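Note that one protein chain of the assembly has been removed; the remaining protein chains are unaltered in position.
Chain naming follows the written order as A and B, and within any one chain the residues start at number 1.
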Amino acid sequence: MTSSPLLVDIAFWFFGVMSVVTGWLVFRTDSMVRASFFLLASFLNVGVLLLLMRSEYLSLILILMMAGEMAIMAIFMLMFMMNPAGLNPMNMVHQHRAAVAGGIAAFVALAGIGLVARFPDRPARPQPVTEALGKELLGDSMLVFESAGTALLATMVAAIALASSRGRYGSAYEGSDAPPLDPDTRTADAPAEPEPDEHEGHAGMEGMAGMDHGGDGGGDGGEGMAGMDHSGMDHRGMDHGRGS
Amino acid sequence: MSLQGALVISAALFGVGLYGVLSQQSFVMIMMGLELMVNGSLVATAGLWLWAAGGSPKGQVLAIVIMTAMAIEAAMGFALVTTIFRSRKADITEKLRRLKL
Partner (left out) sequence: MSVTPAWAAVAGVAGAVGAGVYIAAVADRAVGATVAGERGRAGRALGGPFRAAALWLVQGRATTERPDARAWALAPALYLGLAAVAVSVVPLTRNVTAVDVDAGLVLFGAAQALAVIPVFPNGWSSNSMLPLIGAFRFIAEALSYEMPNLLALLSVSVPASSLALGDIVTSQHHLWNVVRIPLGLPLFLFAGAGLAFWGPVDLPDGADLGGGTQAETSGAHLLAWTTGRLAMLFAISAMGAAAFLGGWLGPVLPGAAWMIVKTVALLVVLVSSRHLVARVRPERYVVISWAVLIPLALVNVIVAAAVSL
């Protein structure tokens, strides 16, 4: 192994441990906003780690990419969360024990491989990394680079096709409701009134959940949704743990 | 600062991410867990590149492919979350018990 100065060693372990700790805090904090900021902190720490491991370009690209992604996550919080401001506490987990066991098992197994397995000892020579990477990307590895680009293009097309508001099933706003501010109500738009007719497959499960959440059909003034079987997608019975 | 250190840190990141993916209910939080897992693999790649692969630029290319996978995962994940939310008003996994529309 190459020997490194003590200061670099300390920095390496500090940022390494900080990246894991902030990553863990993502799931321990009670607000989505703080969670996304901890995620970004974890990424920044990993960025510094990459910098210490002499992958300057990767580190900068990672930071650049993740800053943008954090912003997108904040937008999605606004769109989907019941409490978009996110200062109020909340905790939404399931199968917690199994998850903890899974995480620890993955860590032990992977760290065990890292510590036990014998890797070739071929440290990199000091060399201009970014320039070599650029030559490689537009030289020998051009096919890989172009494939990545094509995959990204396909992703862009697919993501737009999926998320476009003018999808193949008609306008997405047709029949969509504002998300609820109060977790006990189904949607912000729908009044709390029982729906007169139940649809197939829901009957046995409704109970109080159906009462609480009201009918989307009622909220829309009882009009049928042309071209989009809206009420068929309405899974009131799925809100387990609240009504039952 | 050594290969073993980098691998242990990457394993820890991966484990934390896996915990998040398994335990969280909100789609956005699950995606954060996935990001952490990919992040861990990025650290391992950079460590192996520096200490075990002799600094070949192909290792950096592999890291770029991993980042591409990360970007694709985020983009498709958010697109799917948007679609599901539009069609079913579901923002947590418990609301998606049926595949059928």
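In this section, a residue touches a chain if its C-beta (ideal position, glycine included) is under 8 Å from a C-beta of that chain, and two chains touch if they have at least 3 such contacts.
Being a predicted model, the structure only gives us computed values, none of them experimental.
Student: Would you mind listing the shown chains in contact with the chain that isn't displayed?
Tutor: Those shown chains that the absent chain touches are A.
Student: Specify the residue from the set A:71, A:108 or A:142 that touches the hidden chain.
Tutor: Result: among the candidates, A:71 touches the missing chain.
Student: Quick one: which of A:33, A:100 or A:152 touches the chain that's been left out?
Tutor: Final answer for the missing-chain contact: A:33.
Student: Of A:57, A:119 or A:145, which one is in contact with the hidden chain?
Tutor: Going through A:57, A:119 or A:145 one by one, A:57 is the residue touching the chain not shown.
Student: List the chain A residues touching the unshown chain?
Tutor: Here the touching residues of chain A are 33, 37, 40, 56-57, 60-61, 63-64, 67-68, 70-72, 74-75, 78, 85-87, 128, 130-131.
Convention: only the chains that are shown with their structure count from here on.
Student: Report the inter-centroid distance (CA atoms only) between chain A and chain B in whole Å.
Tutor: Those two chain centres are 9 Å apart.
Student: Which part of chain A faces chain B closely enough to touch in the complex?
Tutor: 1-2, 4, 8-9, 12-13, 16-17, 19-20, 23-24, 26-27, 32, 35-36, 39, 42-43, 46, 49-50, 52-55, 57-58, 61-62, 65, 69, 72-73, 76-77, 79-82, 92-96, 98-100, 102-107, 109-111, 113-115, 119-125, 127, 129, 132-133, 135-137, 140-141, 144-145, 148, 151-152, 155-156, 158-160, 162-163, 167, 172, 176-177, 179, 186-187, 229, 232-235, 238-241
Student: Okay, in this complex, where on chain B does chain A touch?
Tutor: By the definition above, chain B touches chain A via 1-29, 31-33, 35-36, 39, 42-44, 46-55, 57-58, 60-61, 63-65, 67-68, 70-72, 74-76, 78-83, 85-98, 101.
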